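Note that one protein chain of the assembly has been removed; the remaining protein chains are unaltered in position.
Right, chain A next:
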Amino acid sequence: MTDRALVVVRAGALTTVQDLGRPGHAHLGVPPSGMLDVPAGLLAHRLVGNPASAALLETTLNGVDLRPRCAVTVAVTGAPCPVAVDGRPAAWGAPVRVPAGALLSVGAALSGVRSYVAVSGGLDVDPVLGSRATDLLSGLGPAPLADGTVLPLGPVTAAPARMDLAPQPAPPTELVLRIALGPRDDWFTPAALRTLTTRTYRVSATSNRIGLRTEGPPLERAVTRELPSEGVVSGAVQVPANGRPVIFLADRPTTGGYPVVAVVRPADLAAAAQAVPGTAVRFVRGR
């Protein structure tokens, strides 16, 4: 009998189960969650023959080591990193066959932040509100991986892709985020709006799945009263009390009490998820 499961040998700094999240429950206070670099995650699924709705692993900076109890096909995408099977180098960004009981090592990111590890059949943990994603803000979904965690696998539904190496964008050395101003740009001074779109910010080391925090010149408010909480979107550029913009990512709250000066185009959020602390950030208006 084949035991369709993966054993986590080394969990890494922060490895979570992710899929496309649980959008549509914001009115109940439920964040969307889901993989931060969606194109990278979906590519990994395609490489191993999984549907887009399947669940995979999202690592943070230093990878993960796994031992499947059955033979599987895996693909590692997103942040480039060394991949090995029982110590022998294997491909990143391509389907890799891992025999039952072999050790799959996904190493530390060479650049970028988050690697995605898709396994044929997908991770079959119990869904919550239709999603298997770990939501670090509200605690929904499975806990982040720990050494020894056993993850069940679903049935394989399709053959792996027949490509040797899939092209992927390199993690950004400079993060250029296209923004549309609003809804609360009128809560800031004209000088602050110029600062936002002309000065360079840096990715803060305190960034996480909730938001990409920045360091740089503070944005001065024209309206200084408190904002009654209002609904926010992914990609919202919220300006907290310290004046430094925060870009909301998948595990963001559903409402916020600080003004949102602008919204980042959804297509630019994948790069934001791969920007290491210290990366230069520029906000540019329009398309």
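One rule holds for everything that comes next: a residue touches a chain if its C-beta (ideal position, glycine included) is under 8 Å from a C-beta of that chain, and two chains touch if they have at least 3 such contacts; residues count from 1.
Here, contacts and distances are computed from a predicted model.
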Item to check | Protein name, per the UniProt record, of whichever chain is missing from view ("Tryptophan synthase beta chain", "Transcriptional regulatory protein BasR", "ABC transporter ATP-binding protein" or "Sensor histidine kinase inhibitor, KipI family") | outcome: "Sensor histidine kinase inhibitor, KipI family"
Item to check | Touching residue (missing chain; options A:Val128, A:Ala161, A:Ala222 or A:Ala280) | outcome: A:Val128
Checklist outcome for this item: Among listed residues A:Val203, A:Val260 or A:Val276, the absent chain is touched only by A:Val260
Checklist entry - Quick one: which of A:Gly41, A:Gly63 or A:Gly235 touches the chain that's been left out? => result A:Gly235
Next on the checklist: Please output the residues of chain A touching the missing chain, sorted low to high.
Outcome noted: 23-30, 128-129, 137-140, 180-184, 210-211, 213, 225-233, 235-236, 238, 240, 246, 248, 253-258, 260, 263-266
